[in-house]
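Since the structure comes first, as structure tokens, the remarks are kept for the end.
One protein chain is absent from this view; the other protein chains keep their places.
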Amino acid sequence: MTTKQLKSLDTVVIRFAGDSGDGMQIVGSEFGNTAAIVGNDLATFPDFPAEIRAPAGTLPGVSGFQVHFSANEIFTPGDQPDVLVVMNPAALKVNRGDLPDNGILIVDTDAFDARNLKKAGYEQSPLEDGSLAQFRLFAVPLTSLAEKSLRDVEGLTTKEKRRNKNIFALGMTYWLFSRPLDNTIKWLTQKYAKKPQHVEATTTALRAGYAYCDASEAFQVRYEVPPAPSQPGLYKSIQGNEALALGLVAASVKSGLPIFYGSYPITPASPVLEALAQYKNFGVITFQAEDEIAAVTSAIGASFGGRIGITASSGPGIALKGEAMGLAVMVELPLVIINVQRAGPSTGMPTKTEQSDLLQAMFGRNGDAPIPILAARSPSDCFEIGFEAVRIAIKYVVPVLVLSDGYLANGAEPWKLPHKFEDLPDIPVHFHTDPKGFEPYRRDDVTLARPWVKPGTPGLEHRIGGLEKDRLTGNVSYDTANHQHMTDVRAEKVARIVADVPDLEVFGDESGEVLVVGWGGTYGAIHSAVRRCRSDGISASQIHLRHLNPFPANLGEILGRFKKVLVPELNTGQLILLLRARFLVDAIGLNKVEGQPFKVREIVSRIQELSA
Amino acid sequence: MTTKQLKSLDTVVIRFAGDSGDGMQIVGSEFGNTAAIVGNDLATFPDFPAEIRAPAGTLPGVSGFQVHFSANEIFTPGDQPDVLVVMNPAALKVNRGDLPDNGILIVDTDAFDARNLKKAGYEQSPLEDGSLAQFRLFAVPLTSLAEKSLRDVEGLTTKEKRRNKNIFALGMTYWLFSRPLDNTIKWLTQKYAKKPQHVEATTTALRAGYAYCDASEAFQVRYEVPPAPSQPGLYKSIQGNEALALGLVAASVKSGLPIFYGSYPITPASPVLEALAQYKNFGVITFQAEDEIAAVTSAIGASFGGRIGITASSGPGIALKGEAMGLAVMVELPLVIINVQRAGPSTGMPTKTEQSDLLQAMFGRNGDAPIPILAARSPSDCFEIGFEAVRIAIKYVVPVLVLSDGYLANGAEPWKLPHKFEDLPDIPVHFHTDPKGFEPYRRDDVTLARPWVKPGTPGLEHRIGGLEKDRLTGNVSYDTANHQHMTDVRAEKVARIVADVPDLEVFGDESGEVLVVGWGGTYGAIHSAVRRCRSDGISASQIHLRHLNPFPANLGEILGRFKKVLVPELNTGQLILLLRARFLVDAIGLNKVEGQPFKVREIVSRIQELSA
Amino acid sequence: MTTAMDGPKLTKKDFVSDQQVRWCPGCGDYAILSSVQHAFAKLGIPRHKIVIISGIGCAARFPYYVDCFGFHTIHGRAPALATGLKVSRPDLSVWVVGGDGDMLSIGGNHLLHALRRNVGIKILCINNRIYGLTKGQYSPTSPVGTVKKSTPMGSIDRPVNPISLALAAEAGFVARTVDVFGPHLQETLLRAAAHEGSVFVEVLQNCLIFNDATFSNVTDRASREDNVLYLEHQKPLLFGAGGDKGIRLNGLKPEVVRVGEGGVPESELLVHDEKDESLAYLLSRMEGDGFPTPIGTFRTQEHVSYEAAAAQQVRTAREQKGEGDLMKLIHSGDVWTVP
Partner (left out) sequence: MTTAMDGPKLTKKDFVSDQQVRWCPGCGDYAILSSVQHAFAKLGIPRHKIVIISGIGCAARFPYYVDCFGFHTIHGRAPALATGLKVSRPDLSVWVVGGDGDMLSIGGNHLLHALRRNVGIKILCINNRIYGLTKGQYSPTSPVGTVKKSTPMGSIDRPVNPISLALAAEAGFVARTVDVFGPHLQETLLRAAAHEGSVFVEVLQNCLIFNDATFSNVTDRASREDNVLYLEHQKPLLFGAGGDKGIRLNGLKPEVVRVGEGGVPESELLVHDEKDESLAYLLSRMEGDGFPTPIGTFRTQEHVSYEAAAAQQVRTAREQKGEGDLMKLIHSGDVWTVP
């Protein structure tokens, strides 16, 4: 064995790509978990087809998982991979354009047979025609090596053995980046607890991949990526949907109100339902409704009953909830409506990300029906936003809309866990119980909240509904002045939530050349871009909105301090419309609707242009 | 009989008000019809309770009908009545505040008994306590006079006879304003063709009311309102919903495409369904769907089949159609979606008017899903807008949204009828039939319309749907660049409709102090206000938008020519948001949400303030 | 489950709210309202434990007029909203009231799913075969050929049979009653209230204004006896003046027979059995053609209610995993420490 070289790297992006059946999501997320345990900062980006099992070997069937891990703080899953692992010709075809010259390319040569090449549209094998010369190519028969390594494992068919190629590849990447195996071995042991032969096979394949690189002449250099300096604390790697579910549960515990979660399955929101269904011991009731309208109305019914009613969907399902959201505005009950956005319009591209439902959130109902809107900016921020949405809904007795997106929902990042129960804000709940002088629409002076009364409270029998209501009694009213008053009050009530919206902090100079304003899941890309520009000496600053309605109080003032305002959005220009209308600022949009998150360099180059 | 005085008046506003069961809508609209026949310009405004038969004698049960008729051109039903006819105490209570000092007040004293007074909340009779002294009061026992006049009519109960009090009152007003009776007699004769005793009773009561004034000492002055100078032509008085239905039928005849109208009943849109159901001999098929979603999707199915699919509803129903409207955007088929707006949010005030669904029209769908939007500005303009919506839908192969409102729907005005078939624009239709090189999403160079292909066309079998589609084949595509391209094209296609949007004409100075910008049903009030201000020497001008998306090409340029831009809307500020965002103009809103149209003086006084 | 509570005895008046009733004079809804108020007073449930949820329509104005908790929601969605409430608050007695348009047209699916899930809500479908509130369009229960505003040439849609539908949805309790049959209506409501699980009661109602006399065959005093078949559990299906007619089965087809002297003996008649789903369905199909209209309880079946099962899962989860511990949950999984 020759002595191998060890190089230290700051930051690496690795992408696993293969057929949907090749288990790329599993090895990708496991690579990420290990990076997290090692102490790297990280961000992940799964990108998979809409089909459950797309036809094997085809281009639309390619599934990918990218992990960005670093010894520094990072904010995105990376623009392009430094290392690309491909399991078949289709995966090569789809992904090679992203790999820069001199990038590491690991290929399973076993999959490059005539049939697969044809399916991917290759006339001849790219492994043989020299077309991959610009890469550091490692052409390895992963499948047969995996199979061979499992020669002695009993109780598995050949096919089953060969399927361990993904784990074998994972083992190779662990060698390449000097990762420990034990975490993954522990995970495999748990995962296959009931199938010991699989535990043996997978752990053996993992070790074999590792050993293969160690032994092979081809691999002369290995890398290490030291831990990132993070704030002390407990961490775990978390996906947006998981975090959102936890945030809701946390708010439920803090408020003492059990959750009623009414939802109808839809990509990419269903995992929230599936996560919450696990938390029945927290008193959570999940109701898989017959459709989105039943989902939201059942949640309104639950809120009326004194639970915290929550519903979630994605764009098309949110469209269906519009009418009922108007009812919630009218009856003024706490309610949380979550939109995990995906690429639209209509069915669009269900598994792809987009931010194109902001104006729907603002205006997708009949009448003047304002609703407060929060948007998470990163996977772990979904926890905070979910928690905050419940808190505001209860405090102001109001429906609240939360925007997440497919990128946040499926992406993961390290999350610094709240340490103690007390670290989480309290959520005081007040149910009105005093019959004396009770009027269902008499409001709190400060929050304008109306009393929340549980049916079952003696002496407080009353009636609410979607017809305009008298300002005090809540009885049906067709009075002209009353309608004006109630419309104004509903708007004012939402406006007053600004008291609970923290002022924006500017990252970068407090005033200057270019201010980049974003919202939601683009935070990481914008932040990375602004940092990069600043380190290049460009006067660029960033503010990022987590509160879209009402806006933070100091937003207008900050906008006024910059020469140029750039608004990158994964839509055709929605926040920018609101900013221009409200502040008459001649903001400039950077808009992309490709079903993919921003690349940092796309934002960087626009900032460069603007500051040129 | 003393000789009575005859005075000539330019313009009069009369309001009939009584219990819902008192037939005020009937006499009001008949008064309007006669005014029209006489040649007055006119505008009407019915205002009735939500209940089918609200409890008799109560304040919420009051029903009113206002007619503004004039020897000049007029544009609104009038801010306040000059003449008020009230049939009971409740009607007096609700309406008396609108009657100016010295206004004529006709009261049915028979209805002012203790029970009715109490229901209306009067402690003592206002007829007796001098509280009506500022009015020219005519206290007349209408009911008993009507009954007496029918003493000799056979086959009617006393109760039935007494119900003719409204017709008796109508006869009185005919005397007061020197109207001929024959038109109404003709109408009554037709209406009760099958019940001769009713023909006799009503015509007798009408004549009796007329004769009563002639004979009574109390009535010394009568008025005449000469005909208004109108353009030569044929006219009829028409309500917005009627006009809309006719416009749709006209477009159907002009295009040669039969209408499929899928709709679910809702106030105030149902009369369009009911009108179209009468036109089956035009090939119209009306489908009363199980809900609004079925209504719109059935219409999409019909358009797919080569009819012109139309659907209509009001705000809450439009909210339900959002998802399907997105589908229509994606599959790019002609479709007309009509929203006859009412006061919101939620169920709101179904019988009251409002303009608060503009932003829902723009943005009430998931994803970036632009739709062209037209809005009618007066009852008869509903004809033009309905026609134009179909024309654009067909020309651009695109769904089109039409905004009307309760005020336009139920209000009436004289409509100058198109004279000849050729007066109406042609609507060429092209169904693609050539299989050679057929691609479902290959577009027309100019309009960007995709080919409209009827199933049943040999060789053109293809498939469409709500998933993102390839730019040419229309097959499902998850390609990133394709999604960007298609999103851009969908926006561009709507933008290009500007070629069919006439430039705005400014009423008043081409530039100057105050520009008033409106849209939809507020046209008349704004126009009257601007005229009044101009005649007072104020530099005020008006533009009125019938095209909300895309805006007319010269809108931005016009806005720039005025010092101040005022945007009156019956909502909390929706058009203004679009104008500010698009043109960065510091427009000022005049907003009212009282379920009532603007009064001219409300706009006048705001213009005065701004120009002060 | 809702149980009777001690407390002062209630009367109908206790359930009269302060809101003025705004139905047309002569509307069948008045009689239903009065029966509901009477029945509620007999339930032994305090007013604050009762909730009425409605959609939109004339019938759906019900909550305003009953002095308990009420929610006048949006068109068609009352069963769904009530499901959320009942699952959250099994202690409440939750009633849903709506018209034939509300429940069978726009709301048909929510009705179906609430019933099949066996949610313990009591649904009253007030069927007047017309859209009242929107001024008289035909409804999904209007017979073919109905000439109304939107169907000047007559409707062409074959109507829905609400009872058949509720049976196919496997509602726990399915009954029919009539607006003006006060005692029968009250008794039906009391049985409905006592049933655990989903309840569907069709109430035939007269819309005086837009569809007068649509059920006159059932309500006319003169012909009533010949046209109404009262269903009673374990009793033979007799009707007509003095019970001179009955229903007999011929294969699977019901037929009307003369009973007693000169006719068939009572023993040959069908005996009603609320537990028999096939019988219930067969009875639900009986209409016109000389057949009487069955009134009463078509079917009952006992299953654990949806809300009870949901609550049980929460209890089981707590038994198995312990009461949820938030910090434990947050700190679970692959956690690492940065010192």
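Letters A, B and C mark the chains in the order given here, with residues in each chain numbered from 1 onward.
Following the convention adopted for this analysis, a contact is a pair of C-beta atoms (placed from the backbone, for glycine too) under 8 Å apart; a residue touches a chain by one contact, two chains touch by 3 or more.
Keep in mind the model is a prediction, meaning the values are calculated, not measured.
Interchain touches from the omitted chain, evaluated on the whole complex, reach A, B, C. Residue C:N118 is the one among C:N118, C:Q186 or C:T300 that touches the chain not shown. When the full complex is taken into account, the listed residue touching the unshown chain is B:L327, out of B:L327, B:L374 or B:V506. The residue touching the chain not shown here, chosen from B:V107, B:L188 or B:A294, is B:A294. The residue touching the chain not shown here, chosen from A:K280, A:K321 or A:R471, is A:K280. Between the chain not shown and the residues B:F69, B:F304, B:F363 or B:F583, the one that touches is B:F304. Note on the undisplayed chain: of the listed residues B:P100, B:P180, B:G233 or B:P502, the one touching it is B:G233.
Residues of chain C in touch with the missing chain: 105-109, 112-113, 116-118, 140, 153-154, 156-161, 164-165, 167-170, 249, 251-253, 276-279, 281-282, 285, 303, 306, 309-310, 313, 316-317. Where chain B meets the chain that is not shown, the touching residues are 33, 36-37, 39, 183, 187, 230-237, 246, 249-250, 253, 260, 262, 279-285, 287, 289-291, 293-294, 297-302, 304-307, 309, 323-324, 326-327, 331, 417-418, 420-421, 454-467, 475-476. Hidden from this view is one chain, which touches chain A at 51-56, 58, 60, 264-267, 270, 273-274, 277-278, 280, 286, 288, 290-292, 316, 346-347.
In this text, only the chains that are shown with their structure count from here on.
Centre-to-centre spacing of chain B and chain C amounts to 39 Å, using the average Cα coordinate of each chain. Here the CA centre of chain A is 46 Å from the CA centre of chain B. Residue positions 56, 74 of chain C are each in touch with at least two other chains. Among the residues of chain A, those in touch with two or more other chains are 323, 327, 331, 465-467.
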